[in-house]
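Have a look at the structure below before the remarks.
For this depiction, one protein chain was excluded, whereas all remaining protein chains were kept in their positions.
And then chain A:
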Amino acid sequence: MTRSQHLDADRAKKYLQEHFKNAGDIEQREMRNEDEYVLLIYLKSICDPVVVNENLVDRFYELKSLDLYEQFIHSFPSSLVPQDEEELLRNMLKGCVAIFIRNHVLLFDALLVNAGGIQPPSTENVIQGPDDSFTENIEVNLNLIRHRYQTANLKAEFMTVGKLSQTRVIIMYDASKVEEAVLKELRKRLSEIKQDIVQSASEIEKHTMHPRLRLYPTLMLTERPDRTVLNISQGKVAVLVDSTGYAILLPAIFNDFFTSMDDKIQLPPVGWFLKAIRYIALFITVLMPSLYVAFTSYNPEILKMQVTLLIAGSRATVPYPSFFEVLFMLLAMEFLTEASVRLPKAIGQTATTVGGLILGTAATEAGLVSNIMIILVSAVAITNFVIPFNMMSSGIRVSKYVFIGLATFFGLVGIVLGMVAMIMYLTSLRSFGKPYLKMFAVDWRKKGDHRSG
């Protein structure tokens, strides 16, 4: 015996029976071999029956003596000798089998994880590139990363968060590249999480970052192992969360959200072009609707004569001011986007067809909106989805309404005001001490104070 035990077997048995009174999935298995007797207690629902049968039941009848059997169980690194009832219960809830041998109590890890197989990513697609994404099983995710990043510098620290859910979290980083301050701050913030249940990576995002009220994500959620590995190799920290298919990457700056894994796969000039396209898309999707409002309602003289007349002619039948027209169409577009996310796949087609018909032709023919508006709304909708990260594109989606509001009250002046304010807001954000928006942010590893963010 390596560890002496203070736990009394009979008391422990009684304690377990009391606590698992109405638990239907509790399994008690008594095994007798001549005069030797062993009792197994475990939760059927989270223990692997194959593991239990092979290692615990079969061995009991194969091995000659009970001492040998006990030594055999001790040989597993994951088997434990619980010191009190509490520890026994907690580990059983994690998937351990309690083994009662004479007056000893042992714990044997037989956790069964039901998770789907590795599937292609659903939100971050690339054209050429690996087609696997993180699964709900943290061990599999760890495997996916280890397999791609084969160095002993890759460290993995285990933690649990959430009082009741006890969600397992792994902090992964390259010890030779990571910044200690970021790591320390991350550990501190993770240990400060007070929530009972933590189920998803984005919840951790929400609880650890401040200010709470943010429009743009300052942590990156990814489901791609290759991106995780790339970022770890750049000195960032990845946080894997059990039971979600996403990893958190930090610190994340504005530019990261406009990077797709495609950029690395394509030839460099093509990669730069793609990135430029995304930034152009950002400007179009944020500014187009508000510029339309400003140009039609406040400063029609800014545009060329022909363009002004074209817009005015197209708007001739529209019975309300331009900001109302823009809001009307953009909201219709948002409803369509939201609906097509929620609809079951079989009905999904209907939404797009009907929506397309309404938005496309019927509204203009009825004279409710101008033709130019239709072009504009589709441009806005398409460019919004060019941004590769869902969290970022949602933030952008919201911020264009702020600009429309400013254009409605101030015209062109409001748009410029909004742009300056937005730049100032973005530069004031910090992601674990890293400036969020900054020119030439590529050399971000060298500087930046460690203010909160």
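The rule is simple: a contact is a pair of C-beta atoms (placed from the backbone, for glycine too) under 8 Å apart; a residue touches a chain by one contact, two chains touch by 3 or more; residues count from 1.
We adopt the following convention: contacts and distances are computed from a predicted model.
Taking the options "ABC-2 type transport system ATP-binding protein", "ATP synthase subunit a", "MFS transporter permease" or "ApeI dehydratase-like domain-containing protein" in turn, only "MFS transporter permease" matches the UniProt protein name of the chain that is not displayed. For the chain missing from the display, the contacting residue among A:A9, A:M159, A:L215 or A:M419 is A:M419, taking the whole complex into account.
Among A:V307, A:L357, A:I382 or A:V398, only A:V307 touches the chain left out of the display.
Considering the complete assembly, chain A touches the hidden chain via residues 298-299, 301-305, 307, 406, 409-414, 416-417, 419-421, 423-424, 427-428, 435, 437-439, 447-449, 451.
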